[in-house]
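Only one protein chain is missing from this complex, and each of the others stays in its spot.
Each chain carries a letter (A and B) given by its place in the written order, and its residues are counted from 1.
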Amino acid sequence: MKSERTRSERKLAWMLCAPAVLAMLLVTAYPIVYAVILSLQDVDLRFPDEGGFVGLSNYSAVLTSSLWWTDLFNTVFIMFISVAIELVLGMAIALVMYRAIFGRGVVRTSVLIPYGIITVVAAFAWQFAFSPETGFVNNLPLIADDMDWFGGRFSSFAVIILAEVWKTTPFMALLLLAGLVTIDSQLYEAARVDGATAWQRFTRITLPLMKPAILVALLFRTLDAFRVFDTIFIMTRGALDTESVSILGYNQLISRLNLGLGSAVSVLIFLCVFLIAFVFVRGFGAKVQEGRPGG
Amino acid sequence: MKSAWAKRALVVAAAAALAATALAACGSSSSKSGSRELTFFVAIQPGGTIEEVSKRCSEESNGKYTITPEFLPTDASQQREQLVRRLGAEDSSIDIVGMDVIWTGEFANAGWVEEWTGAEKKAATENVFPNVIETASFEGKLYAAPFNTNTQLLWYRKDLVKKPPETWDQMIEQAEGLKEAGTIQVQASRYEGFMVWANALIESAGTQILSGPEEVALKQGPTEEALAVMGKLANSNAAPPSLSTSDEDSARLGFEAGESAFMTNYTFAYASAQAEAPDIGKVMGFARFPEVVAGTPSKPPLGGFNLAVSAFSENKDVAFEAATCLADKDSQKTAVELDGLPPSRSDLYTDKVVTEAYPGFAELVKESIEASGPRPTTPAYQDVSLAVQRSLHPPDKIDPEDTESIFDELKENVEKAVKREGLL
Partner (left out) sequence: MDQRTNRDYALWTIAIALVVIFALIPVLWLISISLKPPEALTDQRFIPSEVSFDNYKSLFEGGIDESPFIKPLINSIGIALITTAISIVLASFCAYAIARLEFPGKRLILAGALAIAMFPPISTVGPLFDMWRALGLYDTWLGLIIPYLTFSLPLAIYVLVAFFREIPWELEQAAQVDGATPFQAFTKVIVPLAAPGVFTAAILVFIFCWNDFLFAISLTSSDASRTVPAALAFFTGESSFTAPTGSIAAAAVVVTVPIIVFVLIFQRRIVAGLTAGAVKG
């Protein structure tokens, strides 16, 4: 009896998952495999008659280049700082969205607008604002009139991170809000009766119960942050050592049409992101995939 | 038995032949009685030039073909991205391509565009500036019909500067001495426009980046002089605050806002100033692109578009005809009239449309194009451009007093780039 139930359960599960799995594989199976194959060859679209299998030499060309390591550092730097800020800010905003005693609709809608603005246009708006000749930022008090934000490496980073944080904090806030909503308010009542302070309620009840939401938000946000492209490309084009690994990949793949090198960079980016995801899932004990025993 | 078989075979063959002819007639009736449709992949021109010349040439073909423009994004590197993706996939839906001058070596070497020979070659190059013909050629063969060209002039404020400077050093000095608007606008963001500037300086100094599709020139003496000019401007008070992110648009905006007394920019800058900032436009003077070495005539930048026929087009014969019309004298006149694009035919510079579009400086534009120093022609152009950008950007890192180490870096990077080695 039990094995029959298990088998029908499995069948149901696979039937439910099949459409999604199919939709995901159909589009990506060929391109991903193709990209990996390309990365092992010397292929340049502009020289169609040359090239051939070269094994791992594309990878060694990338990994022995100081450019790759500089860009990797830039990417990790931006990712780390922007995600950290977004988490804290997102949490604060989620609390406001949830607990505001009036104007909730206004807050929730306006918070999501940054996320909905077209990325390249948002980056451009920030660049326009910070540019000494066209923007208003330099006219603000406490800021030098001819401060060239994009003339220095770390001032550029500051604007890039600001733009990234502004754009994607809503993503965090939204996921955290949804996580907040699922917490049973009776738990808070009970805790208050027991004399717990607001901070204690937050750290002992809210945070632990929000763990799944926080982890999903952090995981996906970090993966996306690692692949930052548009913001940097529009603001500095990667000049002054602000280039990210995605811009590096773009240069090889699209500008130089060196499909072998470009694919190698893509695969390496994938492996880095995979490493990050691995750290998350193992290190933070993300138990997202374990469901409760079926009702 | 055999003859019965043979008879049957003949009947079947005859029927098949008849059917095939009928089908062929259906399928290619367009080539016999109707007109062939040619797709023209090119960037949008705001004034409507492309639609206008396509329409005119389609009409003049008397039904032989209709040219349908398929527009590409405004940004040149995005245009290339779209074209390369299709040409690399051997897409047969492209007939005529609007090719930026820097793509010729790349497209020709990859076998994506057809060679122009014989009468068509003659028609396409009649009266065209020799420099411009070079930009449409690779390894001695012509691969496109020159359409429009472009060059940069020195624009300056007549009310602040009595006599325009002849060299970059003079200009920097003059700018620093001004009480207001004491900056010089160039294009120095890390993009192709920076390569345009760098190349113009190097050529004006008397050497070249490449002397052949795979040979690096970059003679030390002149190159270091060019680099010194770049470094001097970037580190002087004449550098605008956002020099390292400047492009053609921000340059003209800075000039039109009255922040700079000098600007090197393309011919559009004049019309733009007249329309957007008439007060500045009234006092806008023009001169030739400044010299790097006093006494050695400068080599202004050269840009533009040429029209090529795709190697994968199914209508090549007709496409050549159409492209020849699209690039002819009348089309070029339309381009000047509607969009202010400098013609590639030198005999047009005394024509009314040109002298009206460039009041007072038509001759200067012609002279600049004749003296211009084009960017290198090589299949690895993108690599070379990236290498130059990476070596020299931001320009304020160049020490005008000591340019040897930056010269070494530049030469090394360009040598690797030409061989397509390494990461860029």
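We adopt the following convention: a residue touches a chain if its C-beta (ideal position, glycine included) is under 8 Å from a C-beta of that chain, and two chains touch if they have at least 3 such contacts.
Being a predicted model, the structure only gives us computed values, none of them experimental.
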Touch list for the missing chain, restricted to displayed chains, reads A, B
Cross-chain touch to the chain not pictured, restricted to B:T135, B:T151, B:S189 or B:S272, is B:S272
Touch with the missing chain holds, among A:W14, A:W69 or A:F154, for A:W14
Contacting the left-out chain: of A:L63, A:I143, A:V181 or A:V279, that is A:V181
For the full complex, which residue in B:P164, B:P240, B:G285 or B:G340 touches the chain that was left out? B:G340
Touching residues on subunit B - with respect to the absent chain: 43-46, 70-71, 73-75, 78, 82, 85, 89, 91, 248-249, 252-254, 256-257, 265-266, 268, 271-272, 275-277, 339-340
Extract the touching residues of subunit A with respect to the undisplayed chain. 6, 9-10, 12-14, 16-17, 19-21, 23-28, 30-32, 34-35, 93, 96, 98, 100-103, 105-122, 124-126, 128-129, 133-136, 138-139, 166, 170-171, 174-175, 177-178, 181-182, 184, 186, 212-213, 215-216, 219-220, 223, 227, 230, 246, 249-250, 253-254, 259, 262-263, 266, 269-270, 273-274, 277, 288-295
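As a working rule, only the chains that are shown with their structure count from here on.
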Need the CA-centroid distance for the pair subunit A / subunit B, whole Å please. 38
Of all residues in subunit B, which touch subunit A in the complex? 77, 81, 84, 88, 106, 109-111, 189-191, 240-245, 250, 253-254, 257, 259, 379-380, 382-383, 386, 393-394, 396, 420, 422-424
Within their complex, state which residues of subunit A touch subunit B. 44-48, 61-62, 65, 67-68, 127, 131-134, 146-148, 150-151, 235-240, 248, 251-252, 254-258, 261
